[in-house]
Each structure stands twice: as structure tokens, then as C-alpha cells.
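Next up is a structure, given as C-alpha cells.
The other protein chains are all here in position, but one chain of the complex has been omitted.
Here is chain A:
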Amino acid sequence: MSRIDPVEPPMPFSEPVLALSTEMLGRLMPMFLWLDARGRIRGMGPTLARIVGPGAAGGDFARHFTLRRARGVEQSREAAFSGRRLGLTLVRYPMFNLRGLAVPLGPGEQADVLVNLSFGIQLSEAVRYFGLTEADFAASDLAMEFLFLAEAKAAVLGELTALTGRLQLAKAEAETEAQLDPLTGLANRRAFDAAMSHAIKSAARGRRNFALLHLDLDYFKQVNDTLGHAAGDTMLVRAAHVLRDEVRRGDLVARLGGDEFIILLRGPVERGMIESMAERLIARIEEPVSLDGVDCRISASIGVSIALECRPILAEELMAEADAALYQSKRAGRGRWTIAPLRFAPRPQA
């Protein structure tokens, strides 16, 4: 068994010198590296020997290790062994960087050098790659704590990621639920308000115009009063179906409450298109429905306001215009549409 002794005898009155066998040293530092002045490997700790291969002993240091200050930058031997932090790459496993400290074992150029190495942050990968066990580390090494923490952290992170996913899903569901009218499945007032303010911002940036089509069912109260609420609900659901059916993709249909609906027309807005849509809506809502053998007839009045390109608009203003137009349709005898600025349409031909 080789002994590591200083090359020069200790100076008188200097600190006591410690003599260790390589076996003892290997237990304390399983990754030590002992080099002579010419750079030959005189000994290695058992873990390092497992990794580099026991045959490396006696060979040249440079065949198995590359000195690095940073990746790609070779470090001079003098600088590396000067007692500063040291970086090494394994020649056979260039993906692994080792770090450590080199201490000259005596004064002068001819002194041996003792290096203690560790894996640093690549510990987990090294453990996997080289199949290391607890016995490969010194009992004082924090490697076990590091591995424990890395694994515990991964488990906690996995839980948190899964939790975030579940919360995200629940949030999305709650949001959708909060924006839908439960009876008709149309958007509710809240969703409409959000879509409206978005449309106004979009129009302000010159993106596109939009129009509001405000629709109120006529004779709905009679159905409710004479045939009951269930019949009334059926008529509402059917009207909602007609509205959804007639709008274009990109338009938003909302139920504002009671028998009041509104459509946000977000596509290209053209007067002729709005007129024919309004007529189709009224015609289809007027189609009689048989409920328990009784023919139910309702109709609808419509008021439309158009957000014009060239002037700034307010949501309230536009809503008030559509409201006024709707009121005009009602006053003119129901079952008709009006486009603001108030311009009456003839009663559509059934």
C-alpha cells in the first residue's frame, strides 16, 4: 500500500504532518486523484477509479482528464494546481465535468499534487450513468441529501403542475358557466358586455364596424300567462335556436333576460344584409308552434344600431339607439324592424 508523504521533509517547528495510506484517503475522499510532478497518476480514490478505469493508474493524467477553466478553454497546469478551484472534463465521458481543488504536497516544482474531485450539479446524471451507490460517496458528503432533495422536488413539482392543470380547467369551466344563460345556452349579459367593449375597442382602432340587433319577442307574455311557464320556456328556447341559426359565424347572440335578446354583428356590416337578416328572423319566429295540440304564435320586434367607422362610439349610446329603434318597431305595430337613425321598414310580407 502506497503512502502519501511530502516530498521534502517537514521544516522544523512547522505544523504536524499527517501521513495517510491511499486506502484511508480513499475512504475519506473516494474521488481523490494523486499526481506526480510529471503529471502521472500515482493513485485514485475507489469511486474515481471505477469511473476512469483502474488501468489509468500509472498513466498520464492528460489521457484521462482535460483541464478546463470554462467549457472549451484549456487551463494551464500551473494555474490549475495553484490551489484555486479546478475544472476537469473526463476524456472518455466529455459530458461530465468534475470540479475540485488541487493541493501541492510540498514546496517546489517537483512536489506531487493531491486533487479532490466531485460531480457538482451533474450528480444525479452521474449516479445514473455510472450506477453509483451510497458506498461510492463519503459519509460526510451531502450527495445523499442532494439526491433526496432532487427527487422530492421533482415529486412536489409534479403535484403542483397537476394541481395547476386542474385549477386551470376548473377556472375555464367556471368562466364558461358564468357566461352562459342556463335556459337557452346563449351568452348572457355579462358575456355580451365583454364582447361589446371588445368590439368597441376594435372599431376604435379602425379594425371593423359592428352593429347591434336588439330583439324583443311579441305576445310572449300571453303564452306564458295562458299556457304556463313551461310553454314560455319552450318558446324562448326555440327563438334562441332561430337566432343562433340565422347569424353568421363570428356574431354573438345573447339573452339579456326575459324575452329580450341581442345580437352583436361582428362581420362586415352592410345595410342590406342586416335588413334581410331581420326579416328572416321575424318570419321564422312567427312560424306557429304546436304545444300540447295548441298552436302558439309569437312574433318579434327588432331595433338595429350601426357603429359607423368615422366617429367615436360609446356602448351606452349605441345601446340607446338600438333601444329607441326597437321601441319604434313596437309602437309601429310589432313584428317589424327599424334601423337607427330611425327609418321605418314596412311590415314584412309573410
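By definition in this document, contacts are C-beta pairs under 8 Å (C-beta built on N, C-alpha and C of every residue); 3 or more make two chains touch, one makes a residue touch a chain; residues count from 1.
Here is the rule we go by: contacts and distances are computed from a predicted model.
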Undisplayed chain, where the name is taken from the UniProt record, one of "Heme-NO-binding protein", "ABC transporter", "D-alanyl-lipoteichoic acid acyltransferase DltB, MBOAT superfamily" or "DNA-directed RNA polymerase sigma-70 factor": "Heme-NO-binding protein"
Contact partner of the left-out chain, one of A:152, A:237 or A:294: A:152
Of A:62, A:163, A:204 or A:320, the residue in touch with the unshown chain: A:163
From A:16, A:58, A:108 or A:131, residue that would touch the chain that is not displayed: A:131
Where the unshown chain meets chain A, residue by residue: 124, 127-128, 131-135, 144-145, 147-149, 151-156, 159-160, 163, 166
